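In what follows, a single structure is set out as C-alpha cells and then discussed.
Here is chain A:
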Amino acid sequence: MSEKVLEIRWHGRGGQGAKTAALMLAETVAQMGKYVQGFPEYGPERMGAPILAFNRISDEPIHIHSNVINPDIVIVLDATLLGEKVTAGVPEDGIYIVNTTKTPQEVRKKLNIKGGKIFTVDANQISLDTIGRVIPNTPLMGAFVKATGLMSYDEFIENVKGELEKKFKTKPEVIAGNIKAIERAYQEVKGE
Partner candidate 1 sequence: MKNKVALTGNEAVAQAMRQINPDVVAAYPITPSTEVVQMFSSFVANGKVDTEFVTVESEHSAMSATMGASAAGARAMTCTSSQGLAYMFEVVYVAASMRLPIVFPVANRALSGPINIHCDHSDAMGIKQAGVIQLFSENAQEAYDNMIQAIRIAEHPDVQLPVSVNYDGFITSHALDVLEILDDETVRNFIGVYKPHEALLNVNKPVSMGNFDMYDYYFEHKYQQVAAMEAAKRVIEEVGKEYAKISGRNYGLVDAYKLDDADMAVVVMNSAAGSSKGVCDELRAKGLKVGVLKPRAFRPFPHEAIADALKGVKAVAVLDRAETFSTLGGPMFADVRNSLYDLKNDIKVVNYVYGLGGRDLRLEDVEQIYSDLDDIIKTGKVDNFVRYLGLRE
Partner candidate 2 sequence: MTPSDKNLSQCCSSKCISPDMNWKELTKAGNIYTPGNASAYETGDWRTIRPVWDEERCIHCLICWRYCPDASIISTGGKFDSFDYKHCKGCGICANVCPTHAIEMISEDEIEKQKEAKKDEE
Partner candidate 3 sequence: MMATLKELAQVEERFVGGHRLCAGCGHGISVRMVLNALENDENVVVGCATGCLEVASTIYPYTAWNCSFIHNAFENAAATISGVEAAYRSLKKQGKLKDDFKFVAFGGDGGTYDIGLQSLSGAMERGHKMVYVCLDNGAYMNTGIQRSSATPIGADTTTSPAGKVIPGKQQPRKDLAALIAAHNIPYVAQTAISNWQDVHKKAKKAFEVDGPAFINILSPCPRGWRYNTPDIVDLVKKAVETRFWPLYEVEDGKWKLNSKPKKYVSVEEFLKPQGRFKHVFAPGNEDLLKRIQEEVDKQWLALLERCGEEPELPPR
C-alpha cells in the first residue's frame, strides 16, 4: 500500500505553523480530487517545542490511521531541527525540503546522509518580504510543489487561492501575500 500512498512528515516548532501547513496542504490536495489525511502529533508542549505533523496523499481512499513512520517526503520548518530525528525512517530515495539559508550540500553534511534528494529555500525571508511576518509554512508549500512535481503548479495555486479565500474573506491582502510567498518559494527553491 505504501506504493500508492505518499507520506509526508513535517518538522517544526510549536507556533511555526507545521500543523496549519499540513492541514492546508491536505485541504488543497483534497480540492484536487485526491484522498488525503493531515494530522499533527499532539503533546502537552507549548510554543517553541519541536513538533511533528503528517500527511498522506493517495488516489484511493486511505484506511490506515497509524503515525507516519517511513515518510517519502520530509519538510523542515526550522533549520535548527536538522538532525537524526529528521532522517529517521526516511527511505534512500526520500525527499527533504528545508527552510534554511544554507545550500543543499551544507544541509546534506549536517544531516549526515548519502541518499535522498535535498531542497532548500529561505522561507523565513520570503514570508517576511511577502506577508510581513516570519511564517515559513506557506512558502514551503511552493517549494513542495516544485521539489516533488506531484501536481501542476497552476492547478495547485488555483486551489490554494480557493482555500485562502474561505479563510480570509475580509482580508484580500493576506491572500495576495500568501500566494506571492508560494510563487517566490516555487521559483527560489534550490536542489542539488
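To be clear about the criterion, a contact is a pair of C-beta atoms (placed from the backbone, for glycine too) under 8 Å apart; a residue touches a chain by one contact, two chains touch by 3 or more; residues count from 1.
As a selection rule, all candidates are chains of the complex that A comes from, given by their letters.
Because the structure is predicted, anything quoted here is derived from the model rather than measured.
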Item to check | From 1, 2 or 3, the one in contact with chain A within this complex | outcome: 1
Item to check | candidate 1 partner contacts - residues on chain A that touch it in the complex | outcome: 1, 22-23, 26-27, 30-31, 34-40, 42, 44, 61-67, 69
